[in-house]
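With one protein chain removed, the remaining protein chains of the complex are shown where they sit.
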Amino acid sequence: MELFIYGITNSVTLALIALGFSLTFGISGVANFAYGAFYLLGGILTWVFMNQIGIPYFLSAIISIGMVGLFGFFLYWGLMLRLRGLAVNEVIATLATAIVIIEVLRYLGFSGFTYVLPEFIKGSVQIGKSWVDYQRIFLVGIGIGLIIFLYLFTHKTKIGLSFRAISQNERTAISLGIDSDWTAALSLSFGSALAVVAGLVILPLGSIDTQIGYDILLSALAVGIVGGLESVPGILVASLILGFGQIVVATFFKAQWQTVVTLAAIVIILAVKPSGIFGKYKELEERV
Amino acid sequence: MAEAIKYRKERIDRGIKARSDTIYMLSSYRELLYLLLPRILPISFLLLVPLWVGGGYWGKVIFYSCTFALLALSWDLLASVGLISLGQALFFGVGSYVAGGFNYYLKWPIFLTIPVATLGGALICTLLLIPVLRLRGVYFSMVTLILPLLFDHLIETLEILGGTHGLLSLSPFPNHWLADYIAIGAVILCLFGFRRLLHEDYGFVLRGIREDDRVVMAGGINIYWYKAQTIFLSAAVGCFAGALMTHYYQFVGRSAFALDNTILPLAGVVLGGSGNFAGSVLGTFILVPLSEALRALGGLRMALYSLILITALAILPEGLFHYFERKYHQFERLVSV
Partner (left out) sequence: MPEEVILRVENLTKRFGGVVAVDQVSFELRRGEFLGLIGPNGSGKTTLINLITGFVKPTSGRIYYLNQDITHKPPYHIACLGVARSFQMVRAFHKLPAFKNLIVPLYSPRVRKLGGGKYGERDDMAIDLLDDFGFERDSFVPYKPAGSLPHGYLKRLDLARCMALRPDLLILDELFSGMTMSEVAATLPLIEKFNREGLTIIMVEHRLKELFRVAHRVIVLNFGKKIADGPPKEAMAQEEVQRAYLGTESEG
């Protein structure tokens, strides 16, 4: 039973992380490799506001979500916009930004057990024979809620729909009056904010370590590759597979073998169906 | 009321460029020199600098610069066919471990391990990357980014191939001059070789694939085969660099797959300018000594390379080399409009 619960938690965690990444990519066409860095940055900013400046938790959270969102927006305006069209450089620029953020934070010493974010709800409940933290349940709840929210947002609201329009056919979207630069910048900032939200929910389960900046990106990419970047069902399924796979391996073998699961999954998918479980093989038909 | 005179910048080829463009009609030594100087200068620099510097610390720096230059050249080759790699560390790491592994476990001598690492490593990398060739470009970047990180984790957790400690006491080069000149020779070979390649018919096919692969396919060319060939060649150069470093250090460890080995060459290419191969060499030969000089900063150096990369992208996207080339070939003046 415990296995199941940890498996679900892990899967939802992965799904949360991967969805944020995939969303920005699917929508603006920009693969934001600074995703993990924003996740980390959000967590650290919140910690700093709370513990060094003394702002209460929820306010800190909101401020850091806002700040990172804003940062994502300006990242787009300041940097990406100049490089638009040179797909080459977009990818490199986001990765370079990620590294600057992560390494500077590492240099400033933000690693270790003192950096912990508070749980939303303390205590645990007994399900069956085992104890489960409320935080984990909260996580699953938020995760599912976020997924539903994202679906509704991109399918029902004006902004969300314009996001999707841009990703499907930019020229048409522009001719319909959607400002693609503005929208792309918005979607990047939205994706960044999502990264922070995911971080705030997941980080309390452990402590903050700058290495997370890379690991989170790794997870997001892995889930994206296995499940198919543009497909939400694919990501969900891949999260389940990887999530449970990792927990199973950690329980029955050694904890560090989790990465083997990830690598094996990627290699298998690449060999069998490179575009991912539900990946759409659109490559060829896209651009004729 | 007088109208404000507007000016615009006009770029015109220098006289000497126009005169020397048709190589069959060189009419003066000056024109000959104009053409040869840009080639002779770097070659003589590269060949002479180890002698000037001697061994020791700066000798090592020259060697490092060469290995990173090789990685940068290999990146630029991939970029020429439209593949943006975020994982030169993959090639470097695979080459390092193949060379180190054969040397450590099978006691193969250095003149065997290096070729085997170059070709075998290239084969492994190509096989790993072939599946993503048919997918969108970003998948290639993602997979090249993720594979070295995963291999790093694997080696650490499974304790294979030396695990966290790595493989030690590997065979060295007979003397450091040999190592230096092999590295330099490789750089010169790849630099001028790749430039030549891109101006051959084969190279134009590659450029075509980069610009518009549908048209290339309509012309009867199997783009995936050519991409695979390019990956193989690029991986070979990267694996070669890894193998060299392994035997220079007499050690191979997890650090071979580290992100540093991707970012430093990448920053070098962006700084020096991609697309002309000379920029790659220029950029790395600036950054590597710089990074050695800033040793004290430790991990912050990665942030520095990335910052330089971003700044170069924002301010001088064409890269230093192209900038110098332009100045060499053209002059600017303000013309009234």
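Here the chain labels run A and B in written order, and each chain numbers its own residues starting at 1.
The rule is short, and it goes like this: a contact is a pair of C-beta atoms (placed from the backbone, for glycine too) under 8 Å apart; a residue touches a chain by one contact, two chains touch by 3 or more.
As the structure is a computational prediction, the values presented were derived from the model and not from experiment.
Participant: Sort through B:D13, B:E159 or B:E211 and give me the one touching the missing partner chain.
Facilitator: The missing chain is touched by B:E211.
Participant: Among B:I16, B:I221 or B:I286, which residue is in touch with the absent chain?
Facilitator: Looking across B:I16, B:I221 or B:I286, the contact with the absent chain belongs to B:I221.
Participant: Provide the residue numbers of chain B that touch the chain removed from this figure.
Facilitator: Residues touching the hidden chain, for chain B, are 201-202, 204-205, 207-208, 211-212, 214-223.
In this text, only the chains that are shown with their structure count from here on.
Participant: Return the distance between the CA-based centres of chain A and chain B, expressed in whole Å.
Facilitator: Each chain's C-alpha centroid was found; their separation is 32 Å.
Participant: Could you list, by residue number, the parts of chain A that touch chain B in their complex?
Facilitator: Interface residues on chain A, with respect to chain B: 25, 31, 33, 78-79, 82-83, 86-89, 91-93, 95-97, 99-100, 102-104, 106-107, 214, 218, 221-222, 224-225, 229, 254, 256-257, 259-260, 262-263, 266-267, 270-271, 274-275, 279, 282-284, 287-288.
Participant: Touching residues of chain B toward chain A in the complex: what are they?
Facilitator: 79, 84, 86, 128, 131-132, 134-139, 141-143, 145-146, 149-151, 153-154, 156-158, 214, 259, 263, 266-267, 270, 274, 298-300, 302-303, 305-307, 309-310, 313-314, 317
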